[in-house]
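One structure is given here, and the rest of the page talks about it.
What you see is the complex with one protein chain gone and the rest in place.
We call the chains A, B and C, going by the order they appear; numbering starts again at 1 in every chain.
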Amino acid sequence: MTSSAAAVFRNTTDGFEIQHFELPPVEPRGAIVKVRMASICGTDLHIWHGSRKPPLPIIPGHEAMGVIAQLGSGLTTDAAGAPLHEGDRVTWSYIWTCGACYYCTILKEPASCLRRIAYGVGIGCADPPHLNGGFSEYIYLRPGTSIFRIPDSLSDEVVVPTNCALVTMVHVTGAAGVSLGQNVVVQGCGPLGLYGATVARELGAGQVIALDTNETRLGLARRFGVDLGINVSKMSDDDVVAKIKELTGGIGADVVIEATGVPQVLAVGLRLPREGGTYATIGPIYQGATVPLDCFNLIFRRIRLLGVARNDAAHLRTAISFLERTRSKYPYELVVGARFPLEKVTDGLRTVDERKVMRAAIVP
Amino acid sequence: MTSSAAAVFRNTTDGFEIQHFELPPVEPRGAIVKVRMASICGTDLHIWHGSRKPPLPIIPGHEAMGVIAQLGSGLTTDAAGAPLHEGDRVTWSYIWTCGACYYCTILKEPASCLRRIAYGVGIGCADPPHLNGGFSEYIYLRPGTSIFRIPDSLSDEVVVPTNCALVTMVHVTGAAGVSLGQNVVVQGCGPLGLYGATVARELGAGQVIALDTNETRLGLARRFGVDLGINVSKMSDDDVVAKIKELTGGIGADVVIEATGVPQVLAVGLRLPREGGTYATIGPIYQGATVPLDCFNLIFRRIRLLGVARNDAAHLRTAISFLERTRSKYPYELVVGARFPLEKVTDGLRTVDERKVMRAAIVP
Amino acid sequence: MTSSAAAVFRNTTDGFEIQHFELPPVEPRGAIVKVRMASICGTDLHIWHGSRKPPLPIIPGHEAMGVIAQLGSGLTTDAAGAPLHEGDRVTWSYIWTCGACYYCTILKEPASCLRRIAYGVGIGCADPPHLNGGFSEYIYLRPGTSIFRIPDSLSDEVVVPTNCALVTMVHVTGAAGVSLGQNVVVQGCGPLGLYGATVARELGAGQVIALDTNETRLGLARRFGVDLGINVSKMSDDDVVAKIKELTGGIGADVVIEATGVPQVLAVGLRLPREGGTYATIGPIYQGATVPLDCFNLIFRRIRLLGVARNDAAHLRTAISFLERTRSKYPYELVVGARFPLEKVTDGLRTVDERKVMRAAIVP
Partner (left out) sequence: MTSSAAAVFRNTTDGFEIQHFELPPVEPRGAIVKVRMASICGTDLHIWHGSRKPPLPIIPGHEAMGVIAQLGSGLTTDAAGAPLHEGDRVTWSYIWTCGACYYCTILKEPASCLRRIAYGVGIGCADPPHLNGGFSEYIYLRPGTSIFRIPDSLSDEVVVPTNCALVTMVHVTGAAGVSLGQNVVVQGCGPLGLYGATVARELGAGQVIALDTNETRLGLARRFGVDLGINVSKMSDDDVVAKIKELTGGIGADVVIEATGVPQVLAVGLRLPREGGTYATIGPIYQGATVPLDCFNLIFRRIRLLGVARNDAAHLRTAISFLERTRSKYPYELVVGARFPLEKVTDGLRTVDERKVMRAAIVP
């Protein structure tokens, strides 16, 4: 094989087109991966609709996994130190970081690397090596990408959506400091909310309470570690606040995680933590997502409000071992609900957009 | 002496009235303190204007200090373990906490004590022991109040305003995690901002940058530890953001502290921290202080937004030893700019309201 | 009932004697508890043998629980805020703390309270109220004791030994910072080691590995959350170090917890953490427990060595809710292996001393 088909997104008018690229030469410590599966994240929908504006044309796909087709010289182990060979199933941190800038070396926050490159979302395909996204037969991982071997016990379907969604929740629960016995409320029972509940449960949280308006999702939530799912569709904000207080001995939640993408839920959400509690928001990460903030509530009740985005290799490594350890306890395989070949990428996007499945996967 | 004059605030119509109360019997571990000085905080103005609604009638005054007039049995040391005698100059944590509730015993956040009593701001004077505020000849400190002896090297004027203002900044800088070499921006150069700059400087901050619109205050700020004061009166938000970026090697501030009381400054303020940086807000702590929050900025740039209020005994103890250690380096004596006898409390409030001084003090 | 039988330990010569004391008057916020069960901890053996020297005569018993017989005025809720009534089953933090000293108010480390009183281990029975230990029909809990109601779902047997042992491991794992995906090694599979494994497992640890020389205990360990139990009886220290390295990808353990009581195990133990890892020791808490410390290993490999002792109310509260949440996953009921009436206290001590059971309980 010397070339790769890829689903190239031109623009909102022209949409997707299948295009072929030569496989690039592999630099030392770089790698070419044959993609086995790439799932469709909300960000991909934003790109498709034009509400997120990446460099165009682009090969989308940042939640991806595959098999090592070619290893550059010197790349003998994965980022956790396990031996790496051609043919190994792998996934990778979709943010390449430089390892040399102020964020990488001084602050140890590589997710904010000043020279970061986000495969499938932050770099287009106009220039070599072109193959920078997951909706493609092959992807080129440049030297310094954090690659991880996938344990045999984890299927492609289980790994692929977790690479962004579960990893984010590993990040959020860590940043929020979820710990033994803490009461945690999750707003939203989409994939992010479900994984958030699972991680909180496995971190020894006290009660894990989920809020949603959809009974099907709430039902699923119980299988993902939620102790109590509350349908808030007919409840006023005051009702929700009162209910959480009642469930927590009059104190309020220790940690509240917003996983809806809807900025308006911050209004009730910021009333749910106890004094000195934490509210972490991840969803409304698009231009114009602005909501009123009640300073009195924030200050008087000493709320810690965290915006969380972009993960690093440590979160991904933790997420993979987490999946391996807990795979028999939660139905991770239910997250990917449909599969599409590369040339049906538009059908895949539409299926997710219509909320027919939690995640759809491209199988190139 | 068996009774005490006190300045009682009736309501916004009737204003203040000097009233006399019997000194109460002193319980074991309680104390009666003869007030030497009580300063006027912004919260006292809010009470006076009716924008803050405490139980009425009330003796205001939570920033206060005095001399032990009578010690209850068993109260032989202050909260730091130093011996305590009648005649000692003291100040005290203005929030009495129960030591038994969930916040006190389990969460170790006594400032959120479920039974807390805030002298001078959260409890009226209708019921015995009546003498619950600092605008009074005597105040009664109930058992469990954290009392601290004042070192001889610190004058009344230096201690009194710090009991709320400096203590708050000790609290904020600790919560924000200001540490060696970090670049800190302080919005506002009133007493809180000045103390904030001083504490950041003494914590080993890198640059301490202050923003204000008043040249006099900015001039004073330089004497309180600020490296660079910026007059933002004619700068756009974009200018301010660009200036801070320029001063921090293109990165942004590690920590930004809002000390203005004006909720609108959050708009520019939340753009000043670096990715992963911290924004702490303390000022707009009144009902209705609501501002638009840009979720995209908060999330994408991973900002940690902290509301901080109410301090505990540890903050006060740290503040007192801080003053003692640094008293020759900063002109703390400049903060209290006017003094008024008890019966002139209204003049004192007016003087502060008209911004003629940073702090005015009642000398009963 | 107006008096209480108690097992009073006179000294190593005279041993125990059953003695009767009048029930004391109950102070406001104090309580008299009818003891239902008190378990025998290693510390009780040390007292019995004379290697630990408490004030004598003493009523031992600090791991205890019972039923509220009489509540002092004002004591209407437990330390977590739940309503409290006579007849409620309760346990309590065995360290009474003053709430007023430097450790209590400033450092927020009440376990080091300068005036602390440790029921059953740090205070004798010579003076009123006499009933200061758990090997007694009744115990008097002075005002300020942190009392917790026991959930109905937890039997006496499950709660009683955890009050010191599980609580200690909640404390240790928190101090060591066990978190998601970390590899944890526990030295020793007695009750402390077992509970330590359980808490680490529930905190989302990666591998939980236990070391012991006793196959029975190692077998039990697997039921308490251990992934891999290693019989080290025939292994050299080098073998053990090599084995842990092999199990952790050549890195070493993130956290190692010593729960043996044998100081000599520190030699191999301190070689098991990875560079920058943590070693927490709790066992050898008796005079003369001295071992050689290899400074080069400690410094060059940047080990964090924690001594952990004495718990506070927060740990106990967390432990109780932990038990309630996980009771169906671990065989907690196996820990108490024998019961003895008050007058057979010496038989109970001997049974534990001969390692016939993990814990024996006194049922007064």
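Keep in mind that, in the parts below, a residue touches a chain if its C-beta (ideal position, glycine included) is under 8 Å from a C-beta of that chain, and two chains touch if they have at least 3 such contacts.
A quick note: this is a predicted structure, and the numbers were derived from the prediction, not measured.
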Considering the complete complex, of B:81, B:124, B:143 or B:337, the missing chain is touched by B:81
Of the candidates C:282, C:316, C:335 or C:361, the residue in contact with the absent chain is C:282
Where subunit A meets the chain that is not shown, the residues are 29, 79-81, 99-102, 104-108, 110, 114, 144, 146, 312-314, 317
Hidden partner sits against subunit C at residues 102-103, 107, 109, 111-112, 249, 251, 263, 266, 274-276, 281-310
Where subunit B meets the left-out chain, the residues are 80-82, 170, 173-174, 179-181, 199, 202-204, 206, 249-251, 317-318, 321-322, 325
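Definition applied: only the chains that are shown with their structure count from here on.
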Dominant interface by pair count is A-B
Whole-angstrom distance, CA centroid of subunit A to CA centroid of subunit C, is 41
Distance in whole angstrom between the CA centres of subunit A and subunit B is 42
Subunit B touches at least 2 other chains through residues 102, 107
